[in-house]
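What follows is a set of notes on a single structure, which appears directly below.
So, chain A:
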Amino acid sequence: MPSGWPKYYALHGRDEGREMNLSEFFAMGGYGFYVWGSYGVTALCLIVEVVLLMRRKRTLLQRLGRMSRVTSTEVKNEIQT
Partner candidate 1 sequence: MTSLTAAFRCIVARDITLALRRRADVLTTLFFFVIVVSLFPLGVGPEMATLRIIAPGVVWVAALLASMLALERMFYSDYRDGTLEQMLLTPQPLPVLVLGKVFAHWLVSGLPLVLIAPLLGVQYDLPPEGLLILALSLLVGTPVLSLIGAIGAALTLGVRGGGVLVSLLVLPLYIPVLIFGAGAVDASMSGLGAQAHLSLLGAFLLGALILAPWAASAALRISME
Partner candidate 2 sequence: MAKKINWFKYSSPQAFYPLAGKMIPWFAVAALLFTLPGLYFSFFVAPADYQQGEAYRIMFIHVPAAWMSMFIYMVMAGYAGMGLVLNSRLSSMMASALAPTGAMFTFLALWTGSLWGKPMWGAWWVWDARLTSELILLFLYIGFMSLYAAIDEPRRAARASAVLALVGVVNIPIIYFSVKWWNTLHQGSSITASKGPTMEASMFIAMILMAMAFWMYTIAVALMRVRCEILERERHAEWVAEVLRPSRAR
């Protein structure tokens, strides 16, 4: 644990100012499941959303690219009429 880390108030703040260690950090004073469950799902949702969007954009561009190659002349005609 890098020693320059800030002070961290441990469980219920009785012995304030003590340096934390990693497993204590993950235990979150016994609430690890709830805290990490929240943060984890949140991160997951955000990341999944972004990934889905990127995929959507990629497939869309591919499809439109294919379409524009096939019908680009046709599209123009339609617009002129």
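The criterion applied here is as follows: a residue touches a chain if its C-beta (ideal position, glycine included) is under 8 Å from a C-beta of that chain, and two chains touch if they have at least 3 such contacts; residues count from 1.
A word on the picks: all candidates are chains of the complex that A comes from, given by their letters.
Computed from a predicted model, the values in this text were never measured in an experiment.
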Touching partner of chain A in this complex, picked from 1 or 2: 2
Candidate 2 contact footprint on chain A (complex, rising order): 5-6, 8-13, 25, 28-31, 34-35, 37-39, 41-42, 45-46, 49-50, 53-54, 56-57, 60-61, 64-65, 67-69, 72, 75-76, 78-79
